[in-house]
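Structure provided below as structure tokens; questions to follow.
Shown here: the complex without one of its protein chains, the others still in place.
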Amino acid sequence: MRFKDVEHLVRLAALFVAGLLVFTVARAELVPAGFGTLGHYRAGAIDDVRAKTPEYAGQQACAECHVDVVELRAKARHKGIACESCHGPLGKHAADPGQMTPRLPKPARPLCAHCHAANTGKSKRYPTVDLKEHAGDEDCLTCHTPHNPKLS
Amino acid sequence: MDTSRRDFLIIGTRMFVMTSVAAAALEHVVAGAPEKAPSYNTADHWWAMTIDIEKCVGSGHCVRACKLENNVPDEPYFFRTWVERYHVDPLDMDHPTVDSPNGGIDGFPETYPDGKTSGKTFFVPKLCNHCADSPCTQVCPVGATFRTNDGVVLIDKSYCLGCRYCVQACPYGCRYIDPRTNTADKCTLCYHRLTKGLQPACCETCPTGARQIADLKNPKDPVHEFLRTHQIQILKPQMATGAKVYYNGLDGSVR
Partner (left out) sequence: MPGVQGFMYPNEIELQWSILIVLYPYITGLVAGAFILASLERVFNVQAVRPTYRLALLTALAFLLVAPLPLQLHLGHPERSFEMYLTPHRTSAMAMFGFVYLWYLMVVLLVEIWLDYRKELVLAARASTGVKRLFYRALTLGSDNLSPESLRIDDKVGRIVTVIGIPSAFMLHGYVGFIFGSIKANPWWSTPMMPIVFLFSAIVSGIAMVMLLYMVLTWWRGTGIDMNCADTVAKYLFYAFLVDFALEMLDLIHRIYEADESFRALDFMVHTKLFLSQIVLQLIVGTGVPILLLGITQVARIAPRIRLRMYLTAGVLTLIGIFAMRWNVVIGGQLFSKSFLGYTTYKLAFATREGLLPAILLMLLPFGILAVLLRVLPPWEHAPATDRL
């Protein structure tokens, strides 16, 4: 077996080796920084997720300024409900109160209905009503103040 | 020679002092910002969630809050979390009637169309279970989805190919492809909030406290007492996913 007779196979092998080299170099260049340091993923991805600014401020943020409402609610039936559950995301308002004025839900009835409309499946531990029977077409705020909802 | 060395010393000291002062000032300024709050160490946490079915009233506030917090597409069938309503006829436990109108985002209609009154009805909020042995991270071909050291399964949106293999692999149907980015998307347990000491948006806005974020590594977390005093289930235990959303009061008919 002369070299001349396997020369073409050597050329083929050389082509493969060259391809492998190109691949290895390309790989070193293209794999993103931080990949594999914490696991099989790009470590920077965690920072990307963390970087997002929260839309909801959280109850504590509201309590810093709206002390009077907090005191009122502390003795009322809705005390376990976070402010933003009804008032929507207020992160922007908490960061700069002047920049964003929260819009209160109007009419309130569809929001109140989420919890208080009688519906099979709702717990019996708190008041649920058939809204038509209870209030006709009136909005809930006609009689109730949600911060202290119980009518004495 | 002496002058230049002296000059060098003065300028050098000034620079050094000013740099330290500037650095201290910067830290002071930045410490006020929530992002740089007491540093978050992943080794101190192992996140889970508890959901109390007995408390859920199907208000849908969690679904709405999640969409607002996380900019989830408004199209009617992409949800990071959603609420299902089950109606189970006592004589036919194998065939519950289940509905989830727009994921429950506007609550649930007042009664069933045919006025079912027998049997039991309850609500089941669902979300990503942040599985400890997650099948979705197992199948991702490139490492675009992964579980962090503190137990949260996240997605690297700049690396995801959109092959949809992970969506197929999730037994709970909690993943989807965001049509705006063409990458996979799902609940992140509001990781951007957790790492700042805030609750996930769904837990924050739940009016009955049915949903509670839990840190299993924190000995003072109420989850330990909750797990001890209630009958706890996870969804699809036969899949052995190591799901970390723990339900109290999950009926056998729940799929």
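The letters A and B name the chains in turn, as written, and every chain counts its residues from 1.
Heads up, the rule we're going with is that contacts are C-beta pairs under 8 Å (C-beta built on N, C-alpha and C of every residue); 3 or more make two chains touch, one makes a residue touch a chain.
Owing to the predicted nature of the structure, the values given are computational and were not obtained by experimental measurement.
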| item | value |
| --- | --- |
| Of B:6, B:164 or B:224, the residue in touch with the unshown chain | B:164 |
| Option from A:5, A:68, A:96 or A:133 whose C-beta touches the chain left out | A:5 |
| Candidates A:27, A:75, A:106 or A:124 - the one touching the absent chain | A:27 |
| Chain A, residues in touch with the chain not shown (by the definition above) | 1-2, 4-9, 11-12, 15-16, 19, 23, 27, 30-31, 35-36, 40 |
| Chain B residues that touch the omitted chain in the full complex | 76-79, 82, 84, 95-100, 103, 126, 135, 138-144, 159-165, 167-177, 181-183, 239, 255 |
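We take it that only the chains that are shown with their structure count from here on.
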| item | value |
| --- | --- |
| Mean-CA-position distance for chain B and chain A (Å) | 8 |
| Interfacial residue positions of chain A with respect to chain B in the complex | 32, 35, 38-42, 45-46, 48-56, 58-59, 80-82, 84-85, 88-89, 110, 113-115, 117-123, 130-131 |
| Residues on chain B engaged by chain A in the complex (per definition of touch) | 34-35, 54-55, 57-61, 65, 68-69, 85, 87, 106-112, 116-117, 121-123, 143-149, 154-159, 188, 190-193, 195-196, 198-199, 201, 204-209 |
